[in-house]
Every structure is written in C-alpha cells, then in structure tokens.
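The structure's right below; bear with me while I get my questions together.
Heads up, this is only part of the complex; the chains shown haven't been moved.
Labels for the chains are A, B and C, by order of writing; each one numbers its residues from 1.
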Amino acid sequence: MTATATEPGRAGATRDDRVASRSLAARLLSRPEVGSLIGAIVIFLLFMAVAVPFRNVANVGTILYGASTIGIMAVPVALLMIGGEFDLSAGVAATTSGLSASLIAWNLGLNVWVGVVLALVVSVAVGAFNGWLLFKTGLPSFLVTLGTFFILQGVNLGVTRLLTGNVASADISDMDGFAGAQKVFGSEFALGPVTVKITVIYWIVLTLVAAHVLLRTRAGNWIFAVGGDAAAARAVGVPVKATKIGLFMAVGFCAWLSGMHLLFQFNTVQSGEGVGKEFIFIIAAVIGGCLLTGGYGSVVGASIGALIFGMTQLGINYAGWNPDWFKTFLGVMLVLATVVNVYVKMKADRR
Amino acid sequence: MSSATAERPGAASSDTPILALDGVGKSYGNVHALRGVSLKVRQGEVTCVLGDNGAGKSTLIKIISGLHEHSDGTMTLDGVECSFPSPRAAQASGIATVYQDLALAPLMSVWRNFFLGNELRRGPFRTLDIAGMKQICHDELAKMGIVIPDLDRPVGGLSGGQRQCIAIARAIYFGARVIILDEPTAALGVKQSGVVLRYIVKARDAGLGVIFITHNPHHAHLVGNHFVILKLGRVVLDAHRDELTLEQLTTEMAGGEELAELSHELRGADPGKVVAPAEVEHGQVEAPARPDEEEPSA
Amino acid sequence: SSSGGKQPAQASGAAQAGVADTPRMTIALITHAPPGDTFWDLVRKGAEAAAKKDNVDLQFQSDPDGANQANLVQSAIDKKVDGIAVTLAKPDAMKANVEKAVQGGIPVVALNGGIEDWKAMGVQGYFGQDEKIAGEAAGERLKTDGAKKALCVIQEQGHVGLEARCDGAKATFPDTEKIYVTGTDMPSVQAAITSKLQQDPAIDRVLTLGAPFALTAVKSVKDASSSAKVVTFDTNKDLVTAIKNGEVEWAVDQQPYLQGYLAVDSLWLYKVNGNTIGGGQATLTGPAFIDKTNVANVEKFAANGTR
C-alpha cells in the first residue's frame, strides 16, 4: 500500500468560505422555544397594557396555576408529538386516573395511598395499551387513541355509576391518608405575595426533566428520530416500538399526576370531565412549535404554549372584555402568538 | 458463465465465510424481488454486488442488515443459521449499512444523525457526550474531505453528496465486522468517490468484510475481490477478480451489451456539432436506437 | 317584507325601573354555562336587568369545566370585585375558591345549582331549584298524566345537574330510560331520539332537559311515527309557542331570569343595606309547570326574550 506523507485523519477539505458565521443572537433566536417565548412576551405585554389586575403581582399565582394544569399534560403530549404520535385519550385518562384512585380507596375502604398507587398502575397501563394497540393493529395513533378516548369516557361513567350509583366519585376527604396525599397533590404555599399551587412546581420540574431527556439523553435522540423518520430510525438500530410505547406510558404517568391533582384539589371527580382537554394539550404543543407530523419541537416550547394559552384565557377575563366574544379574542391571540413565533424563527434563519 | 463460486485454494485463512446466504428469496406482495440467491461474505474481502436497476440488490442487503426478513432460504453467521429480526440485531452482530436511501432523519442535526442508535454517553447520569460526538463527527467527515461548518444544521438542508457522506462515514465508523454500502458513490464527486474507494480498501485491510453495491464498473473493478451479478432477482454471475477484466465486467454489467459501442456511437454523434434551435412538441424527442437485448452469455 | 323579520320597535327588557344612585360596584356572575345556551341567556338577562337598575358593573363569565370555573372565581378575587354570584353545579370543585372569597370579605351568593352545599361554604343566599326535586316533580306529573314509559334525554354526558333531573324523574316515575345525545349537534340529536323511539315503541313521553332539545324531539317523534308526547325542563320563546300549539305538553320552569336577577339584586341589597334575601334559607324559583292552561301568562314576556 502506498503511504503518502500526509497523516491520515487530517482535515483535508478546503474551508468553505461561503458560510457566514451566524451571530449568537441569530443562533439563539432560531431555537424552537425562543420564538414561542417572544410570542408569550408579546401577549404578556398586551395584557399588561389593557388589564389592570394583570399588573398585580399577587395574581401571577392564578395565571401560573391555570397554565400549570395545561402544562403538566402538554409536556408529555409534546414529547409524544415529537415522537410522531398523538394521544387523544390524554384528557379523559386524567379523569380515569382520579376516578380509579378514589373508587378503589372508597370502595374497598383502603388507605387513600393504596388507591393513588393503583391509579398509577392503571394510568401507565392505559398508556402502554395505547402503544401496544398501535403496533398490534398498524392503525394510526389518531384512530387508536380515539378508540381509547371513547372507551375511557364510557368506562368512567359506567364504572362510577356501577360502584357509587352516581356520576361522580364519593367524597374521600375523611379517609385515611387523605391529608397526606392532599399535601402532595393539592397543596399551595406562599412565595412572597404570590400563592403558588403545587402543580406549578410539578409543571416546572416536568418541563426541566423532559427537556433534559429530550436534548441530553439517548432516549431523547431516539424520540426525535422515530418522529422524524421511523423507517430510517429503525434502519440504524433505534428500537422504534419501545421508544413509542415508552412515550405513551409517559403520557399515562402525567395523566396520573393530573388526575391526582383533580382528586385531591376537589375531593371528588366528575366522571364526565376531561373531554376536550386532549385538544388543548395538542394546541399548547403546536403553539410551542411542535410539528404535527413529528420529528421537530421542544418541550420548553410546549410549556410556553401552555403559558400562552393559560395567560390568554385569564387575561381576557382580567381585561373584562365582552364575554360573548371571548373565543374570538382567544383565537386572535393564539394566532398572533404563533405568527410572532414563526416570524422570529424565519428572521433568525435568514441571518 | 455459471454461478459456480471460484474458491481460491490459496486463501486458506478465511475459508469459512463470516456471512453466507443460501437460496434466499424475498417477495413484496406479488413482486418476487429475490429468488434463490446464494452469496458468501468473507472477512478481508470486498464483495461487489452488481446488476441492473430493480435487480434486487437493495433487497438483498436489506435482508442482511435486518431490515426485511427473507421468505425462503437460510442465512448463516459464523456458520450458525440466523435471521435478524431487526436492524438493531444485525448491528449487534457488527454489521453496519449505508442504505441507498441513506436512512437519515431530515429534521435532525448532522451529529445526531451520525450517532443515531449508537449515542456516546458519559458521566454518572449517562447523559449524551455532545462535545465528544460533535468532535468525532467533524473529524470523520473531515477525513472524507467534507466540512460541514455547522454540525447543528438539519441534514435535510444539505446537498445530496453531503448527506451521502454522512451515511458512509457513519457506517465506516461503526462497522465492526461487515460493512455494507449500497451505491455509496452515486451522489459523490470524483474526489469524494476516491476517498470512499480508499476507505473500502482500508476497511478490507483492517480485516472487515465489505459488501459494495455500485453501478460503476470502474469503481467495482478497482476495489472488488469478488463479483456477484444479479439479474431479475437471481444470481447470474459469481466470479473472482482474477477471472474478469474491466472490459468483461462492464459487458456483464450491461447485460452483454458492448459499452464500447455506446461510446463509439456517441462519439460518432459529434459532440462538437451544433444544431439549429428548435422547439419540439411533447414526446417529439425520438427514442435512441438500442441494440437488441441479449441474455448475458454465461 | 310582507311578513316576519325583525319588528322595528320591540319593547326592551321587562324589568324597567329607575337607576339606583348608590356608588358603582362590580359584581361577577360566574356560571358553568356552555357558550350560546338559551337557558343561560335568560339568567344573564335577569342579572343584567338587576345590574342596570342597581348601578352595578356586571361581569359575566362562564366555563363548563369545574376546575376552570373555580379558576374564574379566583380571577374575580384577583380583580377585587364587590360581590360574586356563582353556580355550584360542581360544588366540590368550587368549594376552595368560594371559601377563599368569603374569607376575603367578598359577599357570595349561589344560584341555579348547589342547594345542598351553599350554606357550608359561607355563601349568603341561594336562588334556584333543587334539580332532584324538580326531577321528582316532573316524574309525579308524568304519573298523573298517565304516562307509561318516559325517555329522559341528557345532552351532556356525565353532567351532575342533568343526571339529577333524570334520577329525580326516575325516582317518582320508575319506568324512565336515559339516552345521551350530543347537544351541540342538532341533527344528531334528532336522529338519536328517533332511533330510540323506533327501538322502543312503548315510550310515550320524551322528557328533554332543555328547550331547544324539546323542539328537536318534536321532529323526532314525527320522524319515528311515534305517538309519544314531548315534555321538557326549561323554556324559551319558541318553546312557549310550541306549548301553545300543543306540540309540547308542558315545561318545568325554574325562572332563570329570576335567578339571575335575584342573585345580583341580593348582593346589591347586602352591600347597601345589609339585607339577605331568603334570610339564610334557599329561595326557590321553581319548579313550576307551564302548560296550555297558563301559557298565555308567560307568552308576552317570552316574546321579549325574558322568560
């Protein structure tokens, strides 16, 4: 073999002088979450200008609480969407979880915590079932989880009536372990003038953990890959099935968290609740920059999407605008926020 | 020429092939893409798989790399019969592949694509070693003569050749025993093609088995030890390098058609000539005349 | 045009009175109404009439989701309103924030739902009916009418108030069946009721839980060639006409206009004079029956859109 004098491994290509280096600002702005953050700031400033109660720092707690109940679910739903799938059952699954915990504990007269733990098992199992059915039937996840969505709605109502004779679970606030569980899932604390509900903490922690998983772990790499091109991912050895089923189980876990808050905040759970919420989680994720087709998006963006949605809902109330037009204002604000998001990204990419 | 394999008695060190296919077949619905294909991959050798478009080459390597399961026949790895249920299993056996469609996730960044499925991790929490991966990715691409200034750019925005290079660099980096390359030089420039050919030789010299699919007889003849030609899903030629000259190989690849004739014909067409401008109707460009088709005289 | 259309000089709202000269105050009316519901429109009109008379800035808000409605109460507290009128259809969800408002010194009254829970939360008064009792009254009426089998049409699955009505009816008229329909989709409501009537020809009464659904049920009865009669909870303008025409037998009226009016007016009275309407007891606004015999009384007010 001829051995030339040049050392192997040397960067042999000519430097490509065509590529202007991008400023740090441009790089930052083209991150998926930054656009939505700017969208959120625009909405925030808008309400600051028109709604007096919005300026009161004590009310931040209300806004954050509204956002957190959406955000806790928007985070795993965004992960799932990045992984290329939908979960339409996410909203009712939370109700199912709350009902399970309550009905199990109340019906068998057990400690509330037993119900809580079994509800976790139920919720994660529902997620795993969704994933299993997806691969078993080969149907799109939209249809599979639509099926689960309907099935769970019926089960929520049917089982509750079967066990309690009513359409809501019985009040369990006098049962063993309730006080402790309420501390964990339904408490609040004061942070200066702001009353912070515990869901806000869960929301923030979930966002950070999920963002870390997505960007800094192998699983996160796989999530992007299975959503972007499942065939390519499989071809290079990514366990597509396990990744997707894992994502459905993560949604199940967060549905449980959500369901426990529902239960311990309000002591009972209405069996008809949760319908329509799955849609709001998806909206938050999309506002935050997730692609419906998968493979692209950001968890932090989805959380900001939840914040935008929560902020807009309450902001319109704070502003005291004509409630007949509530939805119109909501629609205009959401489009505005996302247009800002897209505009920022486009400008950044151009630089 | 029959499909009798030309075993060289001298090459004793690699008598048992690392990977052997025997009578393998594969159908896609009503299309029987492969029928009764036998093939041996030996370590330290470059096996070229050649053939017309749609002959079944990609199907063959998809079976070897675990993407499809074969319908008939057997596959043996180190003499043990096996069948890879998933590409992950094939990779675990040290088989790395460059697919014809590259298998890159277009929205993911260059370095994430490079390490997809084989991420480097470090620290107590097993987090991704991003700096390390970027460095390796940059180095490996640089060795191929490709500099992508921003490894965080999504692969979808790169040129066809740049994408091809990423897929090749990845397979070469991760190939432990067998490297499969499906038309790796198709989208590459002259220079990059040269680098890839050199890599193939290097991999062989390192003792790996290489399967190289190409439509370029020059490339095949430069690096191949063994040539297998597929036609309509069957093996029609399986010969050692010593048995074939470049001209014979080219003729075989073209299915018996004399390429010299093409060259002559085209040169006869006087490339220097300039024709009066015209505007033609749909389908008015006459089909070129082609010599009658013949089965390769085997 | 020769007929129909908007008639130029329509009398505006029924309760026209002078405007109080008390200082302007803000009252939030927070309900669990879905947007665009005719029943809740009457509640709101009553509240607006009272607000106009009492020089009140009325802020009407609604969300059918329990947790969201509770959050609306929180936002009213944040806005530091002078009084809150709230529906307690989902009392457990509302409890915490209502108590917070009460403790924060904001007077709260309840309306429409929550007759069993309002006292425990420290709420000043209650204006409405007991859904269960209203249901039972409807069941009694079905019995005296000589009905054999009734179909109770629930337009929102798992809604506590609606379920209570059906359960009440079932308690006094046991041969009551239930059906769930999609309230936001009238053609599907029509088809669903038709199919149920075709399935069970024994049904001779359709009990709907809202006026628009009663009018749709009339069409279903026709489609199914059934002889069932339609009866309903709640009224609106078109329903009153239908009772007059004999298309609908009767309606259980809970006077939504009055609920809204009293809720706002009682808060105003409490603020300016320390009064509590009902004196610590629930003020029942129903159930009363509107049928052919008394529909004439209601008719002229219904035309104004206030009954």
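The criterion applied here is as follows: a residue touches a chain if its C-beta (ideal position, glycine included) is under 8 Å from a C-beta of that chain, and two chains touch if they have at least 3 such contacts.
The structure displayed is predicted, hence computed values, not measured ones.
Whole-complex stoichiometry, in terms of the displayed chain labels, is A x2, B x2, C x1.
Throughout what follows, only the chains that are shown with their structure count from here on.
The touch graph of the protein chains shown is a line. If each chain is reduced to the centroid of its CA atoms, subunit A and subunit C end up 36 Å from each other.
Computed from the mean C-alpha positions, the centre of subunit A lies at a distance of 43 Å from the centre of subunit B. Counting partners per residue, subunit A has no residue that reaches two or more other chains.
Partner subunit A is touched in their complex by these residues of subunit C: 35, 59-62, 65-68, 70-72, 74-75, 78-80, 90, 92-93, 95-96, 156-160, 163. Listed in rising order, the residues of subunit A touching subunit C in the complex are 53, 56, 58-59, 62, 65-66, 69, 153, 156-157, 166-168, 171, 262, 265-268, 270-273, 275, 277, 313-314, 317-318, 320, 323, 326-327. Of all the residues in subunit A, the ones that touch subunit B in their complex are 1, 8-16, 19, 21-22, 212, 216-218, 220-222, 224-225, 228-229, 231-239, 291, 295-296.
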